[in-house]
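Encoded as C-alpha cells, the structure appears first; notes follow it.
Here the complex is missing one protein chain, while the rest keep their positions.
Moving on, here comes chain A:
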C-alpha cells in the first residue's frame, strides 16, 4: 500500500485532480459505450419486430383488397349475364 490514509489516496501527492480527471473520464466514456452497445441489441430487435408488424398489416390489406376485387368481378359477371 502506497498511501497512509484515505485523504492521502484522494490527494495523490498533489496530483489528485489530474489523476482522478483521467480515471474519471475514462470510466465515464467506457461505461457509456458499454451500456449503449448492450442496449442496442434490444433496440434493434424492437425495430425489426415493428417492421414485421407493418409488413404483416400491409400484406393483410393487400389480401383483403384482392378478395374484394374477386367478389366485385363475380358480381359484375352475374349482372352482365
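Keep in mind that, in the parts below, a residue touches a chain if its C-beta (ideal position, glycine included) is under 8 Å from a C-beta of that chain, and two chains touch if they have at least 3 such contacts; residues count from 1.
By our rule, contacts and distances are computed from a predicted model.
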Chain excluded from display, named as in UniProt, from "NitT/TauT family transport system substrate-binding protein", "Sarcosine oxidase subunit beta", "Branched-chain amino acid ABC transporter permease" or "Heme exporter protein C": "Heme exporter protein C"
Missing-chain contacts mapped onto chain A: 1-3, 9, 12-15, 18-19, 21-23, 25-26, 29-30, 33-34, 37-38, 40-41, 44-49, 51-52
